[in-house]
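Accompanying notes for the structure given below.
Only one protein chain is missing from this complex, and each of the others stays in its spot.
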Amino acid sequence: MFHWLEKHPFFFAVGVFVTIAFAGLIEILPNFAEASRPVIGTKPYSTLELAGRNVYIKNSCNACHSQLIRPFKAETDRYGHYSLSGEYAYDRPFLWGSKRTGPDLMRVGNYRTTDWHENHMKDPEAVVPGSIMPAYPWMFTNKADIDTAYAEQLTVAQFFSVPYNKPVPMKDGSTEIVKMGNSVAEAHALALEEAKAVAADMKDQDVKDAVARGEIPEIVALIAYLNSLK
Amino acid sequence: MNKLYLWGIIITAIMLGATYYTVVLTKGGLNGDIVNMLAIAGAVALVIITVFVVIKYVRQMQTDTAEGELADESWDNIGEYKNPVPMGWAIMFLGTMIWGMWYFMVGYPVNAYSQIGEYNEDVAAHDAKFEKEYASITGDRLVEMGESVFLAECKVCHGISADGIDGKAANLNQRIEEKSVKYVVEHGSNSKLLGTEMPMPDRNGLFNANSGALITDAEIDTVSKYVAEGFPANDTAGAEVFAGVCSSCHGADGRGMDYVAPNIREFTPALVTNVLTHGKKGVIGKMPAIDRLNAKQKEAAAAYIISLSKGE
Partner (left out) sequence: MENRPLEYDYTVAKMFMLTTILLGIVGMSIGVFIAFELAFPGLNTVFGEGLAEYTNFSRLRPLHTDAVAYGFTISGIFATWFYVGQRVLKVSMAESKFLMFVGKLQFWLYVVGVAAAVVSLFLGYSTSKEYAEFEWPIDIAIVVIWVLWGVSIFGLIGIRREKSLYISVWYYIAAFLGVAMLYLFNNMEVPTMLATSPAGESAIGDWLHSVSMYAGTNDALVQWWFGHNAVAFLFTVPIIAMIYYFLPKESGQAIYSYKLSLLSFWGLMFVYLWAGGHHLLYSTVPDWMQTMGSIFSVILILPSWGSAINMLLTMKGEWQQVAASPLIKFMVLGSTFYMFSTLEGPIQAIKSVNAIAHFTDWIVGHVHDGVLGWVGFMIMAALYHMSPRVFKREIYSKSLMAAQFWIQTLGVVLYFTSMWIAGITQGMMWRAHDEFGNLAYSFIDTVTVLHPYYAIRGVGGLLYLVGFFMFAYNIYKTMTAGRAVEESELANKSPMGA
């Protein structure tokens, strides 16, 4: 049979394809529907948080930071409750990472704060002596891309039914609504409102001034995102 | 002995030495942790198997000769022997396949194992072990334990010597800094330092009983210095303002009153525990609540901080 296949390239290729293709189906499909169901308390990202998430991706923070807490005592001691599948329901793409050059950030919003991030992103060594994390000073001047974040919200709402402007159940039985603007201008206004809250806890005068002028530096969006990781 | 084996042993020895070194480098070594042991065993097996299997084949390059029946075909002059597959390889391939099926269907109880279940057991065992021990940890041992908590959890913000890293967090070597006192007196404070919601009023609510007027700028400066310096006996001006404005809540000596106001003269276990439970927001910045510490760890952290500000 194999000798025959080796003389009939078309059937050979079909044979190879079938052999490699069906494992994928069995491995991936069975869990597909279930894994995408959000657990209670998981909210979609706000416009500003999403813009911050895109800053995170743009700078490949995931090259050094995981967002996956494995169920080990040592890991839950360090980072908090182990990860649950539904907590990632709104993560497109997922950001688990595969290398922990720096610590896991899945729940960093629980144990670091705005002013700490501000100091740390500007100069990690100044806060954590011996840190090998690069400094990201340009984030204090580059402007966050709110338009694209808004386009992303629209996309996931339209194509994947992500519940913006709809009540989302919370752990305490209440509901919350994550707002999404009706237009680009409205999206900007919403993001700015959130940015002001973040900037209020920051020290950098240039950033505060920029936000007061209606601009949103990348660092503000990034910190909003990091604070949302809980 | 053949030079090859010598090389094999040298390489193996180097890698095993490296592996041993990693164990020594880690506090507690293998720590009785089954995961550590399996990982090290895997590393050791990897080196030994690869080195000696490769040597086996290299020996054949040195001593054996190629032979067998050639297939009819040749591609670009590359021939092919019709040799059988090496027996050991075939048996192991078959063996692993059978093992795999057995393991998945029978050996591994497909739905009975759960990594979360394993985790729960692990945590229970860990907690049981330390719960017993915690009761006996007091005094200096408690401070020692607190130091270990501090180094793992707190030093990223407060710095290794707890000095607050140039004002990025509170300096814990003293009860409180002047600028913090000043800020609190001007703006009030609302950080659940007593464990429950119990705000301190801002300057518009602070009357000086001696003068019968609201606290003044000068008085704020005076009293802030007095508090931050730890209630020095020779600072009579400060003591006077304190007695007039603050003592009604914080007590004549600044050591606080239950349910009314916290001790602002020295750290207390209750204060530190409350900060760790609720976080704290002030002029320096915001400290998050550190929820994942248990009660004993918080107590220990407090003991450590108290030992620091006593100048020990």
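Structure notes:
As written, the chain order gives the labels A and B, with residue 1 at the start of each chain.
Please note the rule applied: a contact is a pair of C-beta atoms (placed from the backbone, for glycine too) under 8 Å apart; a residue touches a chain by one contact, two chains touch by 3 or more.
Keep in mind it's a predicted model, so treat the numbers as computed, not measured.
Put simply, the hidden chain is in touch with A, B once you look at the whole complex.
Touch with the chain omitted from the figure is made, among B:T26, B:N120 or B:T138, by B:T26. Think of the hidden chain as still there; on chain B it touches residues 14-15, 18-19, 21-23, 25-28, 31, 33-36, 38-40, 42-43, 45-46, 49-50, 53-54, 57-58, 60-66, 68, 70-71, 73, 75-86, 89-90, 92-93, 96-97, 99-100, 103-104, 108, 110-111, 113-115, 126, 129-130, 133, 137, 144-145, 148-149, 151-153, 155-156, 297, 300. Residues of chain A in contact with the chain left out of this view: 2-3, 6-7, 9, 12-13, 16-17, 19-21, 23-24, 26-28, 30-32, 35-36, 54, 57-64, 66, 68, 70-75, 77-78, 83-103, 125, 128-138, 145, 147-152, 154-160, 181-184, 186-187.
What we mean here is this: only the chains that are shown with their structure count from here on.
By the touch rule above, chain A contacts chain B in their complex via residues 71-73, 76-77, 80, 82, 110-116, 119, 126-129, 201, 203. Chain B makes touch with chain A in their complex at residues 115-116, 118-119, 122-123, 126, 156-157, 160, 165-166, 168-169, 284-292.
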